[in-house]
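Take a look at the following structure, please.
Here's a slice of the assembly, chains where they normally sit.
All chains are identified by letter, namely A and B, in their written order; residue positions are counted from 1 within each chain.
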């Protein structure tokens, strides 16, 4: 990086400066390489601002029209790729304003009346994030629907439910998949709550004190579709809560799909052999020809770190910053954009991949019947016969020990032996020792029985509409 | 740590085990040293559960009554400090159940019918957190009121508003303090949103599949004051979202008060000399007799790291955990409790300290008038006279350069010189160059003028009621 002392350049703020900015400083401080992503929101906000300025007679209607026409042309140019972004112009705001002035002359300099980059960037970010929250929300919904659709086909697919990765009780595959639909629903709830706090119009806070010009903030909010305007000018330009809240919500979402990914990886292992992910969503090995790897799931699991890192990044940036705007806050964009891309990409590929998973139902059901997974059912059977739960638990524990030593399963215990464990046993106990029965009987609300699952699906289908 | 092979002890789950748990394992896995904090919620939940079991005829009314009476006695004992917690009994659930059985005999073993520690701990945590959210919410409200009360007295106290820690424009001290009231209000909003997702009754998910016993989950929810019941048994015992969301919300809150703390520290410095914190809330030096340190603010700023760390802790714990319950999740409690204590302590001491801060109003106002802080006003003056903003900005920039070279202030520029900078200037421009006028004129909604601040205070006072 060579230091290039330059002549005082035509920076839009250079009035009091004697020498120009070093090119190394320009390179280090520029944000145009990443904030250009906000260009359409920047123009949208400027157009609304120009309309308001004219309406309030702060600038003339003619000037406003020329400004708007100029902005629309720039919109066109950026859309079709003919616009040239310039690093020495720092950021998206300056790039567009400069292009405007080049196009329509000095009158372009009227656009920045009653505005500062401090409230302008807050506006751009909020417009952008409102859109992204809605888009991600709809990606989640699509994924939920995909999961529900797979669930519907698997209400009667049985598998072992695990605690501590030990087989605990048989469950329906649908119940397992629907657990994720619920998690995702909470993620959407959180996003919607975050949206409320994002949907606040900041323009008019100006540098941070408001302005003496007779602006109409409510009018701008209306034009841009905001629910309300911010209420304290200093808070307005200091606030990045809405981004942190978004990153928090998506950290939880990534945590959720990292759990799903972990399971897809486990289930793809030869040891579990519960699923086969179709060739289209797996990759092979450069050296081991037999391999078929669940790369997509692994990458999603890994990308969780990325989103957590982005969250801690911005929390660190904002820690102990005195009011109001500080340049540190420019560092909000990279973690935000990266999170949007990471989460979107992960949701899209999962939505596409999930229906291409083949469930090995026989293997799952067979596995569900192992590991003494109906033990709890037997304990409950005894409870229904009047045995205190702890005693019942102890009794079944001994039956399990017995089976381990005899290398048999619980329903292999002959009735006469059974009676020795507890006189409460009748022959009908063998019926409840099947996986199907164990699942079917869990009819408590939210339980894994087909009836309860069907109700769950109905409620969820309504909720995620 | 000595390995002590022990006889199979009377663990409540030891049916199938041949040798007892090593004492090192007991020590490593126990949670009673910290989860005892949940004792009253554990008992409250058990009583509701026992009532339901009787109502549903799963156990007899007489048994239920004996259980409840036993639990009430235990409540009494823990309250008055006569209860002895036992580490070998692992956790709060086992400690209480064992005490119950000791008290009322085998019938105590009926309490755990249609329940598992997996849904029981979820219940305890949710009951606890609902209370804590409400309590912290009210601590924030108290602090907000304290801030508003100070604001009311300082609507006409002027100070420099800063961007980049450079004096930017004069503002009202009230506006500055109210910025924090708004931040805190968002914190409360977030907590209230988190509360919605915490207020869900988990009991009845049992180990993770639900139960075949005819329980009434809605009845339990009603007894315990929950809005609704959880809808998927597997999700119910796997879910710690509600804790993470709480930790996220409080991370943002700590970020907010770390910013305030930073400012209190800056303002306490001899260089700023904006405030003096009363002796009661500062400490001295063990070696430098002249020192008076803003320790409370420094500690709060430091404790931000603690809460961020707790958030990343639990996010890490939950990453990639397969469903459903895993023992890793026991690690949710330490970061939760520590965050509750850290945030509560910080809010309490701030609420107490803030009214004991003496603002050096003269110094603040004097400072506000330095640093060419009315430059924006002059630019806006030119704009009102028809000059494009960018030209006005450039003009005032040159005036600032002029002043720096002449070592004078903007309002020291003689009128004949002023006219050379711009013919638009009239003599009335000197009026707007005062701090008071600059503040007074910022009448845009949310701006720093007394009128706008008064409206803000009215709205906020209503909102935080």
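We adopt the following convention: a contact is a pair of C-beta atoms (placed from the backbone, for glycine too) under 8 Å apart; a residue touches a chain by one contact, two chains touch by 3 or more.
Keep in mind the model is a prediction, meaning the values are calculated, not measured.
A.B. asks: Going from the 2 copies shown, figure out how many the entire complex holds in this file.
C.D. replies: For the whole complex in this structure, the answer is 4 copies.
In the analysis below, only the chains that are shown with their structure count from here on.
A.B. asks: Quote the value, from 0 to 180 degrees and to the nearest 5, of the angle by which the CA atoms of chain A must be rotated to coincide with those of chain B.
C.D. replies: An angle of 180 degrees brings one copy onto the other.
A.B. asks: Which integer distance in Å separates the CA centroid of chain A from that of chain B?
C.D. replies: Taking the mean C-alpha position of each chain, the two centres sit 23 Å apart.
A.B. asks: Can you check the complex and tell me which residues of chain B touch chain A?
C.D. replies: Going by the criterion above, the answer is residues 12-18, 58, 101, 106-114, 118, 161-165, 168-171, 175-176, 178-180, 182-183, 186, 189-190, 193, 196-197, 204-215, 217-218, 229-239, 241, 244-245, 248, 251-252, 255, 258-259, 261-263, 266, 301, 304-305, 308, 311-312, 315-316, 318-327, 376-377, 380, 383-384, 388-391, 393-398, 400-401, 404, 432, 439, 441-449, 452, 456, 459-460.
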